[in-house]
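Missing here is one protein chain; the remaining ones are kept as they sit in the complex.
For reference, chains read A, B and C in written order, and residue numbers begin at 1 within each chain.
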Amino acid sequence: MSETLLEVRDLSVEFRSSRGITRAVQNVSWSVAPGETLAILGESGSGKSVSANAVMGLIDSPPGHITSGTAMYGGRDLLQLSGAQRRGINGKSISMIFQDPLAHLNPVYPVGWQIEETLRIHGVSSGEARKRALELLEQVKLPNARQRLGDYPHQFSGGQRQRIMIAMAVALRPDLLIADEPTTALDVTVQARILDLLKELQRESGMGMVLITHDLGVVAQVADRVVVMKDGQVVEGGAVGDVFRRPAHPYTRKLLSAVPGQEPFRHVEQKPEVLVEAKGLVKEYLLASNPFKVGATPTTRALDDVSFKLHAGETLGIVGESGSGKTTLARTLLRLTQPTAGEIAYKGTNVFSLRGRALREFRRKLQVVFQDPTASLNPRMSIHEIVSEPWAIHAGVLPRAEWRAGVEDLLVQVGLKPEHADRYPHQFSGGQRQRIAIARALALQPEIILCDEAVSALDVSVQAQVIALLKELQKKHGLAYIFIAHDLPLVRDFADRVLVMCKGKLVEEGTTEEIFARPKDPYTVELINASPHPDPERLDRHEIA
Amino acid sequence: MTYYLTKRTLWSAVSLFGLVVFVFFMARLTGSPVDLYLPIDAPESLREDFERIHGFDLPLWQQFVDFLGGLLTFDFGQSLRQGVPALELVLRAMPTTLLLALYSIGLALIVAIVTGALAAWRPNSIFDRIATLLSLLGASLPNFWVAIVGVLIFAVTLRWVPTSGTGSVAQWILPVFVLAIRPAGLLVQVARSSMISALSSAYVKTAQAKGAAPARIIFIHALRNAMLPVITVAGDQAAGIINGAVIVETIFGFPGVGKLLIDSIMFRDFAVVQAGVMVTAVAIFILNFTIDIVYAVLDPRTRGH
Amino acid sequence: MDRIMNSTAFAVAAAVLSFAAPAWSQGDTSLTIALPAEPADIDGCNTTVTGIGVIVKENIVETLTTLDPDDSTVQPRLATAWEDLGDGTWRVSLRENVTFHDGAPFNAEAVAFAIDRLTSDAIACRDRTKIANVELTTTVVDEHTIDIHAEPAQILMPTLLSFIGAVSPNTPADEISRAPVGTGPFRFESWDSEGIAVTRNADYWGEEPAATDALYVFRPESALRAAMVELGEADIAHDIAPQDATTEMDHAFLNGETTRLRMVMEPPLDDLRVRKAFNLAFDRNALIGSILSDRAELATQFILPKIDGHNPDLEPWPYDPEQAKALLEEARADGVPVDKELRLVGRIGFFPNQEEMLQVMQQMWSQVGLNVRLEMMESAEWLKLVNKPYPEDREAMLIQEQHDNNNGDASFTMRFRFHSDGRQSEFSIPEVDKLIEDAEAATGEERTRLFQEANRVISEEIVPSVYMYHMISYMRVSPEISYEPNSLSLIQLELADVTFD
Partner (left out) sequence: MNSAVLPGEAARRRPRPTKWAMLALLRRDKFALAAAVFLVVVVLAALVGPPLLGGIGIDMDLMARNAPPFEPDRGFWHILGSDALGRPILARIIIAARPTLLIAAAAVLLSMVVGVLLGLIAGYKGGIVGDVIMRLTDIVMSFPSLLLALVVLYIFGPAITNVIIVLAITRVPVYLRTTRAEVLEIRSRMFVVAAEVTGASVFRTVSRHILPMVVPTIATLMTIEFAFVMLAEASLSFLGLGVQAPDFTWGVMVAEGRSYLATAWWLSFWPGVFIALVTMSLNLLSNWLRIATDPVQRWRLEREVASDE
């Protein structure tokens, strides 16, 4: 690449608060050329987004302060621009898309209007803008674009919303597109299509692209060059192939080794005891309708004749994309919602007929770890209160005098420190919070832990640690796991058996090896192919597929 | 949507019915109106005639049955004081009250949105602090105090506006301002805090990345999102005015429902009390309904429930 | 925020002032009168009710006779002459060439109709109170002569005629009217949110009034009413508080009202010494000129000096706390429970500063050891206390009352309050009963003497109340007009008396 589009040099940004100064990035340098894709790879807290935000002028000051560096673009230092000058560049020459398109689209305006707005801000007449908005939506392959211009963000699926964001970002044919975790919240199949779209647009327009991500698979698939960030510093940079094949920095090596899906399949002896058996589960939801109209009420089936068994001590993986019914299944297993038909038996007794003591016993034996550890821990309770709460609920498990020791013991078991008991959830990182949630789940010595996307929100390296912890605990306590996830490589490493769900139905069931090595159902095949692999060599293969 | 509307209307009808029944019996617990209407030395025959003419000699259940019968044809009976159909009296007074509510809440909203938005743009700035203190003050001032001081300052001393009356536009200024002060105080605070949260949301980042100017971000992107809580509180305040802007209506000689209702309560004019409560309840129902529509207009996510 | 609002107010006010149409622009001969409360109705048969008479009486609906504001003598109005035919029948000659505002002729038939309507049990005319327990029958003698028979016979028939408003025969006989039609100098025009409007009756039989029309507006705040006159928005502000009467424009007048505290004569108030102590320990003069107008007069009885039967020889109670203490000591020694806490019940809205006055009285009494707890009541509740039948377990208390007798004769006060069968009487003493009965039957000086004696016995020997004051009202009158309030102005304000300078 001879020409440089944007060059960030020696950028340092710090955030000042009463708790001291946080150096979010220190002396970071990177550059991107026209038509090139630069990936900024890092885990949460690495500062990977900060430099991009500084380029866009999106750092709130206070508390943020840019303490050094330049960002040269077209002969001007972006960091020195006035507000008005900045607004002339933002959205026009450099544009940006974000991780969570639902939050980043204004919920109260139609999507067409929001695309037009970008154009109108930069001087396009409203008639012309309307025409362009439609063309753009067609360009990003939004189905029925013409009819959907007047729809609102909440009426679209996650992938469609990201397409809309992209349409908005490329509206004025920018020189540079900054994509901040653009596919993180999306299903693998959708992610693949969005990445294809971005590449396609890049090929057409020759724009430069900065892709900020934590996902090595994504980097391998779309980036030309990569910089790896850790704790606010660039630890390594270079062509993707070089970095992935010959990582120079130990951190990069650690990252690469933490990527799931590399371990051999597990072969565990199946124990004969069946803990949970689901028989013909059906869950129908009523669609909104006119109650005065006679006739069949339209319903939608979130679960459609789902049957399976969970044996003692095994890990049962359940995979599926959003809308596959896996969340409904989890809620039904937890007895949070009544199935329309079918039953769930726990050691032979229908769970929904349990009352009083028996129900409490079931509650004790089946524990859960949710996806979002931030939401599932009460922010106003200390860790001690959170972890000891199960004992308060189930009187008699542990005398109150021993709670303190019990909590500390559990914290140590999940890899935290005893003194953490007096802190509050917000004082921990995501991975630590998930460990706390696991400690809470362990408090009652359950037989089964239901992990509902339990590691999806975590960084790869943290994911690997938590999975390792779960495995260790399984060995120690003889736990059975129901491991619900959308991330196939994770399931591959962790599960003994796998159920694949699609649109409420079980489409395939088998041992992990059967599913991954010899998938039968076309949907399973598509899922496996769509999930990105951190090997740049496989890139071409994927593109052909 | 139809289902929702039907359900809501049915429930409201049940509430309204419960309300009038409740009012019927509660009102009669406050004693007989006879002594209030007749001079203190009125002879027994006059008292008897009065009771007979107005049906107070009938047993309570009979009065109640008659009342329910009247309800079917929207007949709330005659006003004891004024000898005209109670409903007519109330309906005649309603527009004044509704207009008062509309103008003052409208004014409060404008003040609140502008002040709240500017205060939220730079939280904890001097402007923000002053606006917060003033709005708290506005929300803490007694209505009648503001009304009389307002008359003394603006009508008597400065002679900008007439003291009272309803005839001209100028006569509406003072009452509207007096009624607007408390809602404005509350709304500024609500607007400020919801603007702060709107301004920190992700879509504002997007707008900045698009190159939108601050005014556009505040008034186009954040404001509409921040309006929902503001509208809710404004609705409650408007309901409060419809339910009884008594003091302002009384002081300024505005013949509104609040004054009518309070006079009727003090004079045990049961028919008017019943009609008044019913009509204000319906008005508040319509108001809440309108707010739901405004909600749906402002926020597409609330549509289709 | 307030600052913004104020400056906006300025801008809006400046913009609007140009098309504001205030009252003073209506013309030189239009009147605007600010009253404290909007009346319920303005029927010609409810004119004795506060707030109605002031608008209707003699302005729209005229009565057969009127009473002189100063000495209460009966004056002709629509009746030109009257004569007692004996047997309770009076022959009344009516004014000729008078027509109602709706064109109906005023004649004996019309008077018969008005009396029938007034006494009809189809509507509860409140003026019936003044002719309580009297059956009136009429006989038309000729077009302008009518015989009115009263059963029982009424010595005060000419006075009673002053309560009979001549409403048009077209007035509905079975419902109260909100658009009265009479013969007066002004005809009813409209009643809307602005107020009640009347215009001059071009066909009036008498002298043409100076004012061409009048608008009655209703503003409960005294300060606001006063300000309206000051600003030219109104010409007369009725009944303003003493503290608002600060200018040359304000006229004070005895308003015909008398206040007292009625004592419920249960222990300890059944003891004369305690009742006297209450009177002695109340420094009546201290309130005059401070809380009350300096023109208020001390009352020795429940009627004004101008009323026939008022006893001029009675002296106000002196302020003598020492004697009060001595009396209480004496009573206490006899086992009277003088330390019992007594309720002092006031009714809201009698007159301005009334609660303050009661508080001062409470303090004065506490200084001699009397234990009084003030309670202010809303009228309906207050009424439960004052009318018979009284509850069995009635306790001693003091009830504030205000009474106006503008009818020239003590009988309108005495029986109701002091005779055993009076609805508000607190005692039953044969001597008093007989005096009142004899007085009611007597005429001339004998009547006067008997009523005076009754008042003496009551005030000096029985002491059933703490008489307080004959009250003063203030009226603010614009310098543009000339009007001198009289003792009837609170209930009857004749627009014809207003002249323009």
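The definition used in the following text is that a contact is a pair of C-beta atoms (placed from the backbone, for glycine too) under 8 Å apart; a residue touches a chain by one contact, two chains touch by 3 or more.
Bear in mind that the values here come from a model prediction, so they are computed numbers and not experimental data.
Although it is left out of the displayed model, the omitted chain contacts the following shown chains in the full complex: A, B, C. In the complete complex, the residue from A:Pro153, A:Gly325 or A:Pro390 that touches the missing chain is A:Pro390.
Among B:Ile231, B:Leu261, B:Ala275 or B:Leu298, only B:Leu261 touches the chain left out of the display.
When the missing chain is restored to the complex, the residue among C:Asp68, C:Asp320 or C:Glu381 that touches it is C:Glu381. For chain A, the residues in touch with the chain missing from this view are 15-20, 22, 24, 44-47, 49-50, 53, 62-63, 334, 336, 359-360, 363-364, 366-368, 370, 372, 375-382, 389-390, 392-394, 420, 422-424, 426-429, 432, 437, 440, 444. Even with one chain removed from view, chain B keeps its contact list with that chain: residues 11-12, 14-15, 18-19, 22-23, 26-27, 29-31, 124, 129, 133, 136-137, 139-145, 148-149, 152, 156, 186, 239, 243-244, 246-247, 261-262, 265-266, 273, 276-277, 280-281, 284.
On the side of chain C, the interface with the absent chain consists of residues 222-223, 226-227, 241, 243-244, 246, 286-287, 290-291, 348, 352-353, 355-356, 358-360, 362-363, 373-378, 381, using the contact rule stated above.
One rule holds in what follows: only the chains that are shown with their structure count from here on.
The distance from the centre of chain B to the centre of chain C, each centre being the mean of the chain's C-alpha atoms, comes to 37 Å.
Of all residues in chain A, none touches 2 or more other chains.
Contact of a single residue of chain B with at least two other chains is seen at no position.
Those residues of chain B lying in contact with chain A across their complex are 2-3, 6, 201-203, 205-214, 216, 221, 224-225, 298-301, 304. Of all residues in chain A, those touching chain B in their complex are 56-58, 83, 86-92, 95-96, 98, 100, 103-110, 117-118, 121-122, 152, 154-155, 165, 168, 288-292. Residues 1-5, 9-10, 12-14, 16-17, 19-23, 40-41, 48-49, 121-126, 128-129, 132-133, 175-178, 193-195, 217-221, 223-224, 227-228, 230-231, 233, 378-381, 383-384, 386-387, 416, 423-424 of chain C are the ones that touch chain B when the two sit in their complex.
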